[in-house]
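Sharing a structure with you now.
For this depiction, one protein chain was excluded, whereas all remaining protein chains were kept in their positions.
Note that the chains take the letters A and B in the order they are written out, and that residue 1 is the start of every chain.
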Amino acid sequence: MSLAQEGKGDLELICPAGTPAALRAAVDAGAEAVYLGFRDETNARNFPGLNFSPAELETGLAYAHGRGCKVFVAINTFPRAGAPEAWRRAVDCAAELGVDAVILADIGLLDYAARHHPGLRLHLSVQASASNAEAIRFYHEAFGVKRVVLPRVLTVEDIAELNARIPVETEVFAFGGMCPMAEGRCLLSSYVTGKSPNITGVCSPASHVRYLERGTEMVSRLGEFTINVFQRSDAAGYPTLCKGRFVVGDRASYLFEAPTSLNVLPLLPELMAAGVSALKIEGRQRGRAYTAQVVAAFRAAVDACRRGEAMPEMSALDAITEGQSETSGAYRRAWR
Amino acid sequence: MVPPFSPILLGGFLLSALPSRLLQPLLRAIMGAVARRHPAMLERLGPYADTVFLIDPIDLPIRFLLRVDAQQPKLTIARGADAARAGAVVRGSLLALIDLLEGRVDGDALFFSRRLAIEGDTEAVVALRNAVDGEEIDIIDDILVHAGPLARPARSAVKRLIRLARRAGHDMALLQAALLQPVIERIESQTAETERLRQAMAGAAQFRGRRGAAPAATLLAGSE
Partner (left out) sequence: MTGKPAPTLALGPMLFHWEAARWRDFYFRIADEAPIDTVYLGEVVCAKRRPFILPYLPEVCARLERAGKNVVFSTLALIMTEQEMDGIREAIADPIIEAPIFEANDIATAALLAGRPHVIGPFVNAYNEDTIAYLAARGAFRISLPAELSITALQALGRTEAVRTVGFEVQVFGRLPLAISARCYHARAHDLHKDGCQFVCAKDPDGLTIETLDNEPFLAINGTQTLSDSYCSLLGELQTLRDAGIVSFRLWPHSCDMVQVAALFDAALGDVLAPEAAAARLRGVVGDVPLANGYLQGREGHLWLDATAAAGTASAAAMRAAK
């Protein structure tokens, strides 16, 4: 029944745009939709030098729509107590400019959007951490959410089972940075830096990152804590704190997750069969060269998958992956 | 960071002979062109107008100080004491830095592969990277925008030069690897020998420690 529904199993390619240049790169490389955020704390990639002003969004929309590409706007942090105006304005602005969907996480903001912009298509952000059918049905029934971005905690089998039970489309993370924790429920960043994904729209922010040379080693620190130490020959990683090396007992290891990139290319046929509607490529904070490369690779792979052909070789992505290694993450039960 | 063995490294020694009073006007012209052609980039960098960036092409004998103040952006040659004033440092080979500037490579990818190093105010560097990446910068065009009728031939000449340097850099890296290979092999075999000796010593110590228990079994276990 699930596959018979419109959009299910389509594998629409959703691509990141941290800047107008990245938006053009994604559209040109074959994205079916790009997602982006405003240049403020209303989105979960509130990184320095990134994101869109309303005027840039307007120009970007014209560019994307002119080429048959949709634009989704992520307004996926949780509005500050006593000051919801910035978030409401962001929703109003996105609606007025005619975006194809907004990606929201907060219940209050979903309620606002559903009441004030009944025609606006609502997607549920991964930050809402809706990991089961009951939760997804709630967001659908309460606010008319049409699509949910699934948290990176489910296996392909879980996703297939879920898709059979819910009346909305599912979007899954396909490539890029990996949260090993349930998204939207993680306070690790604010514990160490005072800045969090939920409130400030950042995780392990660059403002609190320091790289120190120590003899032949390089030490990466976040706030007051050492997150990792690299030898000169090691592939380095950004000190996202759940991708650090820590000591339990006497042993140092990547306890939470290694600095590795998610890559579902080998799983595409399974995800399609599981009824997944859209693939999300992570990386609004990465350069437009990254965007162009990853989108082109996934474009080719999804097209091959839709035609029922074998996956093309994808070694081109190795160099741009974090730690230069890849994982299929939570999609395989062995990850747990 | 060790500079790559490349034509830039060799050519750079020529640059050091050039007095800065000849280079400085060129840098001023470049910055002026960037400010005119990419105002949105400087606008994105508003919060970092006061940050002094030290740009350190490791294969050149000179380093640069950069300020991204939208009113008065500045690119100057860093002298010894100036470097200490920098709030943030970006370090890499000249070609890697140009690739980054022109958005040809992803900064994270460069960093993950350790070809780019940053120090100091990481947030400012990330902002700079993001803002630069958000512009479609062609640094050669920016430099040559004032060359008038000479711009086009000069442009293709410079681009050819960079292409050549890139290819030569690759060839020279191969050459370097070939020259170093025998040395590396010798070090590796010495390291392996040292490790064998170390383990043998540890085995002997363990044997002494457990004397009387089951020496034969211990020896066997140690040799496996």
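Of note:
Going forward, a contact is a pair of C-beta atoms (placed from the backbone, for glycine too) under 8 Å apart; a residue touches a chain by one contact, two chains touch by 3 or more.
What you see is a predicted model, and the numbers here were worked out from it, not measured in a lab.
For the omitted chain, the shown partners it touches in the full complex are A. Check A:Ala160, A:Leu188 or A:Ala304 against the missing chain and you find that the one touching it is A:Leu188. Considering the full assembly, A:Arg245 is the residue among A:Arg39, A:His123 or A:Arg245 that touches the omitted chain.
Those residues of chain A that touch the chain absent from the view are 78-84, 105-109, 111-112, 128-135, 137-139, 153-154, 158, 161, 165, 180-182, 184-188, 190-194, 196, 198-199, 223-229, 242, 244-249, 252-253, 255-257, 330, 333-336.
Everything that follows uses one rule, which is that only the chains that are shown with their structure count from here on.
Chain contact summary for the complex, chain B toward chain A: residues 44-45, 47-48, 100, 103-109, 111-114, 117-120, 122-131, 133-136. Chain A meets chain B in the complex at residues 18-22, 47-50, 205-207, 209-211, 213, 218, 230, 232-238, 259, 285-290, 293, 319-324.
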